[in-house]
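Heads up: the structure comes next, in structure tokens.
The complex is shown incomplete by one protein chain, all other protein chains being positioned as in the whole.
Take a look at chain A:
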Amino acid sequence: MTEVKFSPLAYCKVILHAVKYPHASVNGVLLAPENAKRDGTLIIEDAVPLFHMALTLAPMAEVALQQIDSYASKNKLIIAGYYEASEFFDESDVRKANRMSYKIHENFPGSCFVTLRNELLSLEQRQVPLYASTKLDDSGCWSLPGKKVKLEKESVTLHAASILINLQTYDELVDFDNHLDCPSKDWTNADLELTIQEALNNPDDEDEEDSDEGVELANN
């Protein structure tokens, strides 16, 4: 099985999407550079959060994939994976994987199916809760549970993700469902990307800013 490595941006988006809707299942697609190979390490550059309601329905998924395809080719990316975070903490019923993941696999056989383990997700991120499968078994289903996903700049990214969750930045995340409810919202999350980059580049500034404010208040 090939390894899957997430960029900090993709990781933060997936985690924020899951945390934004704790009571619902969420899903989305993963984007990789267009020269991504089928073997070796699959690097996921970006993630597009899709739905938090009725994940198994086709029409809006097709609309989303068409738009994402066009966005991806403009940015020299391809749709290289699918992620899903279940609403259930303990899942005793085995369910079929979403058809979208198989569709993506048809177009790009090196694609991955990423699941989020709820028991490893916490407000203070200490470990990566994402597991990826890149192969289908003999019956044509994803061979789960898959391997733990690697993360670029792991400790910085985990720290940044914790800060973003604590600041409730997930309110700013726009998934495709939000876009369909209000078309002016940008499902590419360009603004959120800047916020995430800031958290990644200046992980300690959050504390410095707070202490500066404290000093100002004390002086006034």
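Keep this in mind: a residue touches a chain if its C-beta (ideal position, glycine included) is under 8 Å from a C-beta of that chain, and two chains touch if they have at least 3 such contacts; residues count from 1.
Following the convention adopted for this analysis, contacts and distances are computed from a predicted model.
As stated in its UniProt record, the chain not included in the shown complex is "ER membrane protein complex subunit 2", which appears among "ER membrane protein complex subunit 2", "Protein TSSC1", "Trafficking protein particle complex subunit 2-like protein" or "Glutamyl-tRNA(Gln) amidotransferase subunit B, mitochondrial". Note on the undisplayed chain: of the listed residues A:127, A:168 or A:202, the one touching it is A:168.
When the whole complex is considered, the residue among A:57, A:144 or A:194 that touches the unshown chain is A:57.
Listed here are the chain A residues that touch the chain not shown: 23, 54, 56-60, 62-63, 88-93, 95-96, 168, 171, 178, 180-185.
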